[in-house]
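A single protein chain has been omitted; all remaining protein chains appear in their positions.
Here is chain A:
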Amino acid sequence: MKDETPILQVKQLHTHFFSKSGVVKAVDGVNFDIKPGETLGIVGESGSGKSITAMSIMRLIPSPPGKIVNGEVLFKGEDLLKKSEKQMRKIRGKEISMIFQDPMTSLNPVLTVEKQMIETILTHENMNKSQARERAVELMDLVGIPESRNRLKNYPHEFSGGMRQRVMIAMALACNPEVLIADEPTTALDVTIQAQILELLNKLQKELGMAIVMITHDLGVVAEVCDRVMVMYAGKPVEFTEANSLFANPKHPYTWGLMNSIPKITSKKEKLEAIEGAPPDLRALPQGCSFAPRCKHAMEQCLTIDPSITKVEESHHVRCLLYEETEKVIST
């Protein structure tokens, strides 16, 4: 059974980028928590702030121009934002690790896989080189890379895309992290390989019990692996609920848009529905709801009032005036 105390809690996270043309509020008030063994999905379009959220947790925001201006990231009760860079280096790769979107570019092309893998182990674990090498072989086996011992001597370009992502995963799991942040781990892969990687992550999570933060723009991935989901738009969470109830009963008009833009095998329509318009300029957000200019259901007050996130059902939170209205209606 899952432990109910969250291992990672993000509270009121605000990460802004200070550019000459203005302040980009890339992450603007994100809250979530994740329990050991749980998978939390963070979904949104490009530029919605999901990757920046992940990088903020790891404290890997390039600064300048980026800065975490407010909030708390509690890992096992301790605020990571208050840690020194040196303390963070001990956490990165050991207690919280990360895998990235493009396994083609995320591995160093001029170092062997072995070198890249054992340097993580040597950095964090009290092992000598040959022990670290043995551990690397174990990890390669764990993620299902055949002929693991020989393959360690290879360079990244000698692996296929899917195999490279397996190497990335093996590297991330080297020190048995408690949280794995997966930033679009399947986006750059073929569909069949995508399924294999997701299956692998699922299997590893069951074996190792880590929590996974799965960042994706693909609702299919969410359906496959996530327990709970946070939908982000323009740096803010707009809907936060259990994965099942998101699919069964999506509440936010943006989530409806996302759902409609998934191609369905049963549908006879030739043209995919898209959400009209483009994500807003984060330097100059509209006064009211950020989504209002693209929202088919926008009301007059949506353009002036920025809604707060409200609980509409048990463990289902939405940031939309439609529901604030209904609540008001219900309460009057």
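Observations
In this text, a contact is a pair of C-beta atoms (placed from the backbone, for glycine too) under 8 Å apart; a residue touches a chain by one contact, two chains touch by 3 or more; residues count from 1.
Everything below uses one rule, namely that contacts and distances are computed from a predicted model.
The chain that is not shown carries the UniProt protein name "ABC transporter permease", picked from "ABC transporter permease", "MoxR-like ATPase", "Cytochrome P450" or "Sensor histidine kinase".
Residue-wise, the contact with the chain that is not shown comes from A:Arg89, picked out of A:Lys35, A:Arg89 or A:Arg133. When the whole complex is considered, the residue among A:Thr120, A:Gln165, A:Thr216 or A:Thr255 that touches the unshown chain is A:Thr120. Contact with the chain not shown here comes from a single listed residue; of A:Phe100, A:Phe159 or A:Tyr323, that residue is A:Phe100. In the full complex, the hidden chain is touched by chain A at residues 58, 60, 88-94, 97-98, 100, 102, 105-111, 119-120, 123-124, 155, 157, 168, 171.
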